[in-house]
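Of the protein chains in this complex, one is absent; all others appear in place.
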Amino acid sequence: MENILSVRDLTVDIPLAAGTLHAVRGLDFDVKRGETLCVVGESGSGKSLTSLAIMGLLPKQAQRSAQVLDFEGIDLQKASNRDMRKLRGNRISMIFQEPMTSLNPAYTIGDQLIEALLLHRKVSKSVARNRAIELLEKVGITAAANRIKQYPHQLSGGLRQRVMIAMALMGEPDLIIADEPTTALDVTIQAQILRLLKDLQRELNMAMILITHDLGVVARVADKVAIMYAGEMVESGSAAEVFTAPKHPYTRGLLNCIPVPGKTAVGEPLGSIPGIVPSLIGDVTGCAFRTRCSEATPQCSADIPARVPSEGHFYRCVHDYDGPASPSMNLPKSEEA
Amino acid sequence: MLVYTLKRLGLALLVTLAVSILSFALLYLSGDPAAAIAGETANADDIEAVRIYYGLNRPLVVQYGEWMFNAIRGDFGESYYFKLPVSQLVAERLSVTMLLGLCGISFALLTAVPLGVAAAVRPNSIIDRVALFLSVTGQAIPSFWFGLILIVLFSIKLRILPPSGSDSWQNFVMPTIVLGYYAMPAIMRLTRAGMLDVLGADYVRTARAKGAGEFRVMFKHALRNAIIPVVSVAAVQMGFMLGGSIVVESIFALHGAGYLAWESIGRNDLPTVQALILVFSMFYVVFTFLSDLLNAWLDPRMRVG
Partner (left out) sequence: MTNTTETINAVAPKVEPEVLSGPTPRQVLLAKVLGHKGLMFGAIALLIIFLMALFAPILAPYDPYHQNLMHRMVPPVWDAKGSWDNILGTDHLGRDYLSRLLYGARISLAIGAVAALISGIIGTTMGVAAGYFGGRVDSCVTFLINVRLAMPVVLVALAVVALFGGSLEVVITVLGLLLWDRFAVVMRSATLQLRSMEYVTAAKAIGCSTKRILLSEIMPNITNSLIVIITLEMAHAILLEAALSFLGLGVQPPTPSWGLMVSEGKQMLLFQPWMIAIPGVALFILVLAINLLGDGLRDVSAPENRS
């Protein structure tokens, strides 16, 4: 199956007073129809900027460049504002993190849903209205015909996020980008929303990029995983592969942080990765993770080679890792460092 | 919603009542109205005669009661000067003032809102600095002086506008500008700040992600929310403008209610002054009430019971 979205060497730079912030540095990834790619990273890793870069919604000062930024044959870099507008909400839709503030408080959800369709299709308002009701029901909102007249402030966070999803689907997109769609929601609602997204994706055969910092989410929905650290992709591959055979020290560190009932010994301190993300302002060389890596060597400050240990599995590291991936990995405890 | 409206209405009435009591007390207690009416050359007997004639020797509460009782039925007494019913006088002149006020606020809105939007869309640009400059200087110019300068410029030097009178629409151009410019800085700043706030809001980002064009984003989504506080301020300013009309109308000799107020004060025509204070405060109260309603209509979140 062909790739819907292909990205090679995506870079986002933001000029600041203190220097240029290299927020996203040379990302490569592809997404196919029906496939879910999870982009994982902590705050500041550049994952949200990546999604905005694809949509063309970066802030004015930001500079985007890429070798390939292709959506279904359309070169997104060359696309004018007008062309991008035709794609947004139509063939590529986006769902954001904050359902509480992502809907316009002055208009009914019906108005906003209808607008999402009418921007791209010449249909009558009643047709759009019916489709809105249909989609609201599909995302699990009961009494949709009444809800349509309600204002955002009359709905709970979970409901608003469902509305956002419905709105993203109005244009029947080929690709959905969901930026931490469940982070701001209660844990119980999270599971529902994720299941909903997955079902919809399957039904409508869409490609989905889901951005998150929560490995639990990844485990639930991902087909492919891309681990981002400090603006770079440090490991990527199928979800099964990355979870069972993680190669990059960061990935292994992340997985080690998750306590596994039955495997993690009682009384043992939970794993953590000491240190903080380094500054990306000004020139950045070598591996950005080396300041926190227990396996760092002096070579880590030079260029880092890409490694492909198996088909579709990629990571960047100076070292070739062959060790175990279980949670009881031998990472140094904080007192010993 | 209905209960809320009624409550607000009741409060508004109370405020108007309080204003009328206060002003009545102020007028009839500051100095001796009878002496003021009788004039400087009157002697004690004349003053006493005046006092009895106008019923000013009765207790204040009684005087107020009688006035209020009549006022409710629309009878504001008779003007000491014109010997005409005050209600008639005021009604005649009020239309001019209302027209002037409407023009003034329209002028202020039509200049300040676009300027504020433009300044917010391009912060720190030339237009932003111009807007800021205009707002800072606008607040510092005395209105009466501004009026005179405009007269010098447009009536004397350029001769394109008449300096006084109220016959044609040209008479209203300069008074509108003078009345409106004072409200401009506040409205412009509020629009600018509101837009800056709103343009960074998440729902604006959502609108863009839906594929909406810049104009739609700016007006349908952003301004629609940013304008809400401006509406309140504009309504309040409208109320103030009625008071400000005194200066403007006297400079340009427009025979409106403000001018009448000034004349009546000069002539110690207390019933007219009292009636005008009541009318002006009622208008203010009505405008703030309307702005509350408008607010609720514009911002669905305010429509709590």
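Think of it as A and B in the order they're written, each chain with its own count starting at 1.
What we mean here is this: a contact is a pair of C-beta atoms (placed from the backbone, for glycine too) under 8 Å apart; a residue touches a chain by one contact, two chains touch by 3 or more.
Quick caveat: nothing in here was measured; it's all calculated off a predicted structure.
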item: Omitted-chain contact residue, chosen from B:Ala71, B:Val86 or B:Ile151; value: B:Ile151
item: Given A:Asn3, A:Thr20, A:Asn130 or A:Ser294, the one touching the chain that is not displayed; value: A:Ser294
item: Residues of subunit B (touch criterion as defined above) contacting the omitted chain; value: 11, 14-16, 18-19, 22-23, 26-27, 30-31, 33, 36, 136-137, 139-145, 148-149, 151-152, 156, 189-190, 193, 236, 239, 242-244, 246-247, 250, 261-262, 265-266, 268, 273, 276-277, 280-281, 284-285, 288
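Operating definition for what follows: only the chains that are shown with their structure count from here on.
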item: Cα-centroid distance, subunit A relative to subunit B, in whole angstrom; value: 55
item: Subunit B partner contacts - residues on subunit A that touch it in the complex; value: 55, 57, 85-90, 93-94, 96, 98, 101-107, 115-116, 119-120, 151, 153, 164, 167, 171
item: Residues of subunit B that touch subunit A when the two form their complex; value: 201-203, 205-213, 221, 224-225, 298-301
